[in-house]
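Single-structure report; data block below.
Heads up, one of the protein chains got dropped from this complex, but the rest are sitting where they should.
== subunit A ==
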């Protein structure tokens, strides 16, 4: 039943995304601009570690895509709440977990699609990385967007207006981006900043994907990255499902 319901809702929301092709491509614009206008600045800088500057930057941009895209997914549920769609679905026997999963799997699909576009563009710019590493990167994007979208839907179900939602998300996304070393590796940071960044879960994901992009798969970074990504996903999906089950707002 869960599978049936999830597939049903996934189809509904994927068709919704396909109807707005413009939005589908628009999400990839910001990271693409970073790639074009920020990436070339790094090519001659000593970033530490092995590999080229592209192997450092592209993993960061991939996760930025998730951070800034998926975190805003909740806007859609605010709209749907207003239309009465959420409540109409909640009075059917449809699985509560599926109400969340159908949505977040759609989001993961959309963002992995955008990630593929971004990596293709990066290859043109000069990125060279092992294929397996690139695929591991996509897996992390999928897990991250699943988690962040779940969190965002949970929040969207709780707030009353889009006006409350926007600032709340910005408050989370901006510091997360800066503190997780998405743009430049935190190994360049002074000790206090490096320590602080270890409290931001995305730090571990970026480190893992950067390792993958230079072909290092059996590292501590990879282990921690995978554990944090899976743990974070489990936590946020649980919270999100709970909200769909009980939401009273």
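As a convention for this text, a contact is a pair of C-beta atoms (placed from the backbone, for glycine too) under 8 Å apart; a residue touches a chain by one contact, two chains touch by 3 or more; residues count from 1.
Keep this in mind: contacts and distances are computed from a predicted model.
**Q** According to its UniProt record, what is the protein name of the omitted chain, chosen from "ABC transporter ATP-binding protein", "Transglutaminase", "3-oxoacyl-(Acyl-carrier-protein) synthase" or "Cytochrome c oxidase, subunit IVB"?
**A** Looking only at the record, the undisplayed chain corresponds to "ABC transporter ATP-binding protein".
**Q** Hey, which of A:28, A:70 or A:94 is the one touching the hidden chain?
**A** A:94
**Q** Across the whole complex, list the residues on subunit A that are touched by the chain not included here.
**A** Output for subunit A: 1, 4-5, 8, 12, 15-16, 19, 80, 82-85, 87-94, 246, 248.
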